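I am attaching a structure below and will ask some questions about it afterwards.
Note that this complex is displayed minus one protein chain, with the remaining chains in position.
Entry: subunit A
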Amino acid sequence: MGLSETDVAKQIQHMIAFIQQEAAEKVEEIEAKAEEEFNIEKSRLVSQQRVKIIEYYNKKEKQIELQRKIQHSNLANASRLSILKARDDYVQALKEEARKQLTILTQDRSKYQTILANLIAQGLFLLMEKEVTLRCRRNDFHLVQQLTPDIIQRYKQELKQNDIKITVDDKNYIADDSAGGIELYAMGGKIKVSNTIEARLSMIFNQILPEIREKLFGINQNRKYHD
C-alpha cells in the first residue's frame, strides 16, 4: 500500500511549509533589494542636484564678490580723479593769482617801463627784421612810442648794423583787461612774436611747474626718474 494517509498528509504539509518558506525568503530578498535600490536612487538624485545647486550658488557668490571689487576699484578711481582735479584747480588758481598781481604791478609806471622796454627789445632781437609793427594796449600806446627810440638805439648798437623801422599799431590793440606787454609783427603780419605779460607768464609757469607741484603738494613718492 505504500504510504499511509498520515504520511501523505505530512509530506504534503512539509511541501507546503517548504513552499511558504521559500516564498517568505524570496519576499525578504525582494524587500532588502528594494530598500537598497531606494537608497541608491535617492542618494544619486540628491547628490546630482546638490552639485548643481552648490555650483549655482558659488557662482552667484563670486558675482557678489566681483561686484564688490568693481565698486571698490571705481571708488578708488573716482577719489584719485577728484584729488587730481582739485590739485589742478589749485595750480590754475595760482596762475590766475599771479596774473592778477602782474596786472597790478604794471600800474607802477617806473617798473612797467623797464619791463616793457625789455620785452620790446627781446622781441626785436628775436625777429631781426627790418620792418616791425608793435601792438600794445590802448593805454600803453604813448608809453610805447616814448620808449621806442631808445630801444632802437640799443638794437643798432648790439647788432652793429641794421636799419630798423618800427611802427606802433594805432588801429589794433591788445585787450584792455590784459596784463600788458607787447606783440611784434613782421613781414606784413606773417611773423608774430607774442611777448605779452600773459604769454610770458604762461611760458614761465609751465617751465617751473615741477617746482610748483613740489612746493604745493610735496615730493612725489611714486616717481622714479627725476631727470
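Going forward, contacts are C-beta pairs under 8 Å (C-beta built on N, C-alpha and C of every residue); 3 or more make two chains touch, one makes a residue touch a chain; residues count from 1.
Please note the rule applied: contacts and distances are computed from a predicted model.
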Inset, instruction - For the chain that's not shown, choose its UniProt protein name out of "Vacuolar atp synthase subunit e protein", "Centromere protein K", "V-type proton ATPase subunit G" or "Protein rogdi homolog". - result: "V-type proton ATPase subunit G"
Inset, instruction - Have a look at A:175, A:191 or A:208 and name the one touching the chain we're not showing. - result: A:208
Legend entry - Omitted-chain contact residue, chosen from A:83, A:175 or A:191: A:83
Legend entry - For subunit A, residues in touch with the removed chain: 5, 8-9, 11-12, 15-16, 19-20, 22-24, 26-27, 30-31, 33-35, 37-39, 41-43, 45-46, 49-50, 53-54, 57, 60-61, 64, 67-68, 71-72, 75-76, 78-79, 82-83, 86-87, 90, 93-94, 97-98, 101-102, 105, 111, 115, 118-119, 121-122, 124-125, 128, 158-160, 197, 200-201, 204-205, 208, 211-212, 215-218
